[in-house]
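First comes the structure, then the notes that go with it.
Removed: one protein chain of the complex. Kept in place: all other protein chains.
Let's look at subunit A:
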Amino acid sequence: MAAVSLENWKERIRDPKIECMSSDEMAHLQSERLVDVVNRAYHNVEFYHKKMKEQGVEPGDIKGIEDIHKLPFTTKEDLRDNYPFGLLAIPTKDVARVQGTSGTTGKLTIAPYSKKDVEVWGECVARCLTMAGLTSEDIIHVCYGYGLFTGGMGLDYGAQALGAVAIPMSAGNTKRQMMCMEDLGATAFACTPSYALHLAESMQEAGVVDRLKIKAGIHGAEPWTVEMRKKIESILHINCFDIYGLCEISGPGVAQDCIHHEGLHVHADYFYPEVLNPSTHEACGDGETGELVFTTLAKEAMPLIRYRTKDLTSMNRSKCKCGRTLPRISKFTGRTDDMKVIRGVNVFPTQVETALLSMGGAIAPHYMMIVDREDNMDVLTVMVEVDESMFSDEIRKLDALRDKIGAVLKQALGVSARVKLVEPKTIQRSEGKAVRVIDNRNL
């Protein structure tokens, strides 16, 4: 299938009343829902009751969305401390399902849903699928993992709400994925961007691209660059979309970009976004980067108030070319916990990835940042895997490659880095989110 160019794109909006709502109407809806969720949290969740009392704020103080700054924050640690069901606001018998995510420390983060929460989740994903040009006519090949991870089920619920066909492939077994995609005539597929690229390259190698009916790719759950999107799009001749979500809030479908790729539209009628300065907690202006904080406005099972995502982004509240008025968050620049201050300069792994990609490779080689302190000086070492496309039998050329990577990194990061070339597959792969930084400084 050919990718649809911007001129020929027909924008579809699933719920124009909400997605194109005026800011006053939206604020009114959000206010109503905030008052309701704060009441439910205060009266049904011991944790919020205590926390609000400590902060000296009562449900009556929250009259509208403009009062949200009076409310306390919720952190990932709070979720861990109340594991597994301490933050439940409904009786256990009303829990319809549970999803979760493996935290970096190994302990699960649990996300319970009521029947209505599941419906809202599906509705939000259906809005995203519509944003990607899909309708009830489409066949969506879901190769996100099915299980506790929200990816598989989320896209499945979305397809169901849309009235489309979901093919629950789950992840892995690339050959079988390719066969089913072709045989069942999938018109869209959904998976992590890194797996999408792997699949795309495998299909190109196998020479099956021309036989596919795929027109759209829905990818999220890990950060990816614009270059990576364009690469997948050009191999498969499709349009790809960046879907965002986190299981604590709902799963995929919290936000997604439209064909204009100028930020991800947040379904702010359900998930109220704030972007705050990570240290002062004051609201950032539009375009200013800060930590993304969500309040679930309609969640029944586990409502979260001002949940700190640790994802760094900026907000754009202007109306999009697609017609939506939903606020947009920019593609993620990193996470507050990934950020390293090296010799006083803020450095994010995504900057390293972008710099490596800018060197002309199709996909950034695997890398790892190691921060050490030698003689009271911060030293950044970036290990880069030498794959076959970069390899040379001449040491002179490898040294030149190393120096070039060093120069590109210095330019991009603002601090100099030692580059160490290592063998492919020697940098540890993680099952979930990739570990890109090791900090040995014990700060």
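Heads up, the rule we're going with is that contacts are C-beta pairs under 8 Å (C-beta built on N, C-alpha and C of every residue); 3 or more make two chains touch, one makes a residue touch a chain; residues count from 1.
The working rule: contacts and distances are computed from a predicted model.
Think of the chain that is not pictured: of "Amino acid-binding protein", "Chemotaxis protein CheW", "NADH-quinone oxidoreductase subunit L" or "Energy-coupling factor transporter transmembrane protein EcfT", UniProt labels it "Amino acid-binding protein". For the chain missing from the display, the contacting residue among A:Val4, A:Val57, A:Ala283 or A:Leu421 is A:Leu421, taking the whole complex into account.
Contact with the undisplayed chain is limited, among A:Asp81, A:Glu222 or A:Asp399, to A:Asp399.
Listed here are the subunit A residues that touch the chain not shown: 386-388, 391-396, 398-399, 402, 420-426.
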